[in-house]
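Notes follow once the structure below has been shown.
Removed: one protein chain of the complex. Kept in place: all other protein chains.
What follows is chain A.
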Amino acid sequence: MSYWRAAGLNYVNYSNIAAKVVRRVLKPELQANAAKRDETHVKFTPWVKGKPSNEKA
C-alpha cells in the first residue's frame, strides 16, 4: 500500500495535489496559463427523497 493511500487519499486526490505542486514551480510565463487549469467552480447539492437538502453548501 502506498503512503498516500495510507494517509486517506485516493489516486485522484494524490495526483491533483502533485499537479498543483508542479503548477506552482513552473516558470512565470507558463504559470499564468496553468493557473487557469487550477480553478473549479462546481457546487454540489445532495438530494434526499426527491428534494434538495442543503446540509452542505
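Throughout what follows, contacts are C-beta pairs under 8 Å (C-beta built on N, C-alpha and C of every residue); 3 or more make two chains touch, one makes a residue touch a chain; residues count from 1.
Methods note: contacts and distances are computed from a predicted model.
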Choices "Cytoplasmic tRNA 2-thiolation protein 1", "ATP synthase subunit gamma", "Proteasome subunit alpha type" or "Ubiquilin" - which one is the UniProt name of the chain not shown: "ATP synthase subunit gamma"
Touching residues on chain A - with respect to the absent chain: 1-2, 5, 10-13, 15-16, 19, 36-47, 49-52
